[in-house]
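Below is one structure, written out as structure tokens; comments come after it.
Note that one protein chain of the assembly has been removed; the remaining protein chains are unaltered in position.
Showing chain A:
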Amino acid sequence: MLKVLLSRLGQAALVMLVVSAISFVMFRFVGDPVSSMSRENASVEEKAELRRSLGLDQPVVVQYGRFLARTLSGDLGISYRNQRPVTQLIAERLPATLELVLVATILSLALGIPLGVLCALKPNGVAARLVQAFSLIGISTPTFVTGIVLILVFAVSLGWLPSFGRGQVVDLGWWSTGFLTLSGLKALILPGITLALYQLTLIMRLVRAEMIDVLSSDYIRFARARGLPRRYIHFHLALRNALMPVITVTGLQIGSLIAFAIVTETVFQWPGMGLLFIQAVSFVDIPVMAAYLLFVGLLFVLINTVVDILYAVVDPRLRARSA
């Protein structure tokens, strides 16, 4: 297990090195930061001075080395637009996105798994057919449409829920949470549903397909032949086998939810990472974009590693192979 973990970490480091190189190249070659930072009528001397102060006059290798050293020490540079450390900006925005993703993931798992099981057990029932039809809608409607429709119904017409922002947040150290106030919780509902919808249908369909597969397997037939109660066979035995691929997909989906919740965050003006990134793109705020790239890379590497470990926990065959 330790060996696998170590080699995983080694691979992770390699991936991150490549990502950092790409992120660095972005700094260097996407537009000239000096011209986008300085005033339009700045003199050549002023520009040269700025270039020197940013270290852009050094050889590429030296610049990359410095970039790596700074990145490792947690310094991701200063946002061109906000003139504030990028690390700080991300730390401010991260809690909002993470809380939104947490709600969306819990929602999609809590609804997706039971619905998937229902569809697998009674594939021709009325409920299963309705759920299937609904899932088609869920998987084919773009996120922004869902978001706008929800806002229209629940915020504009009914006025039950807020249409934008996080509501009131409580600061716990550097983490600001919306879980502790009523308005914060209310604000999470609509974007949470919007973000969860696609995941929900994906997980539901996956669980359904896996479950149908597992139910026709020999070991489930054998469990039936031993006269075990149906409930026990379905929910204790079969579901566990069916959830194996769900772990992978959920893991990867959490990654893409955090990284690409952009559309939802834009629709609901959610002050998260996605919104930060969109603003960075429109202002060619390269340090923020580069940091975002690094962050997303790190996120996926971490999640994949966690998924691998989870697999070993759930599936004893993998444990033995690596022991």
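We take it that a contact is a pair of C-beta atoms (placed from the backbone, for glycine too) under 8 Å apart; a residue touches a chain by one contact, two chains touch by 3 or more; residues count from 1.
The rule we apply is simple: contacts and distances are computed from a predicted model.
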Which of "Cytochrome c-type biogenesis protein CcmE", "ABC transporter ATP-binding protein", "Chemotaxis protein methyltransferase CheR" or "Monovalent cation/H+ antiporter subunit A" matches, in UniProt, the chain that is not displayed: "ABC transporter ATP-binding protein"
Among A:F144, A:W160, A:W174 or A:F222, residue touching the chain not depicted: A:F222
Residues of chain A (touch criterion as defined above) contacting the omitted chain: 3, 6-7, 10, 217-229, 232, 237, 240-241, 314-317, 320-322
